[in-house]
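All protein chains but one are shown at their positions in the complex.
Up next, chain A:
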Amino acid sequence: MKIVVLMKQVPDTYGERRLDTQTGRVDRGSSEAIVDEISERALEVALRYKDSHKGTHVTVLTMGPASANAALRKGLSMGADAAIHVLDDALVGADMGQTAAVLAAALPRNEYDLVIAGNESTDGRGGAVPAMLAEHLNLPHLSFLDSVELSVGEVSGERVSEYGSLDVRAPLPAVVSITERAAEARFPNFKGIMTAKRKPLSVVSLAELGLGPAEALAGARSVVLCASARPARAAGTKIVDEGNAGEQLAEFLAANRLI
């Protein structure tokens, strides 16, 4: 089984995250860059399968700035076998559509049975890249899986919706996205770090993928019209219980369409 896991480097959620209001992009300088936790969980799903199935090959793939190299190294240290970094200055500010197109071009053609991604990254939170990627590859897509089962020729899992849960399955090759319930990620140990140094990590440019900047980035489908800082939080509503707090609470929730 050959599995490709999409990894993304994002600003640390524990730090303060800022939007550059000039460009509408995430300000990567304002906090520490870390591997998005959901990517680590996606990798964990792949590694668990690899732990119990010898011969499984896991590749981690990222598109990102030079610093994203650290995310791939972490993936290799955790146990992935190979890494691919799509790095090109022309990709700065790429939107989801462009990202999906580039990732599709970077996937080693016919050399994977499954692509695993997180459902959405903690920075952009678009949550559409996996679906777009599946579309580019013309493959079935199972999204938002709380659990993933892999067998020869098939991937299945549980997808929870507002009203219940669905058991979904697709023939391989396929693209799946997972939620944070799918797996608790391991962290790299010393041996992992040392062996990672010997694993292949290839850096490829758009030209090497056979994409000209014009082709890859043609027709940005999303345009940021304006970006502004989040307004400061207003004081909340205080309900003092004088016998009818429950009623007031229900009214508040209903008025704000929360129930």
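We adopt the following convention: contacts are C-beta pairs under 8 Å (C-beta built on N, C-alpha and C of every residue); 3 or more make two chains touch, one makes a residue touch a chain; residues count from 1.
Following the convention adopted for this analysis, contacts and distances are computed from a predicted model.
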item: Chain excluded from display, named as in UniProt, from "Oxidoreductase", "Transketolase", "Glutamate synthase (NADPH/NADH) small chain" or "Acyl-CoA dehydrogenase"; value: "Acyl-CoA dehydrogenase"
item: Touching the absent chain when the full complex is considered, from A:K50, A:K74 or A:R159; value: A:K74
item: Contact partner of the left-out chain, one of A:P65, A:P140 or A:P188; value: A:P188
item: Touching residues (missing chain, whole complex) on chain A; value: 69-70, 73-74, 77, 187-194, 196-197
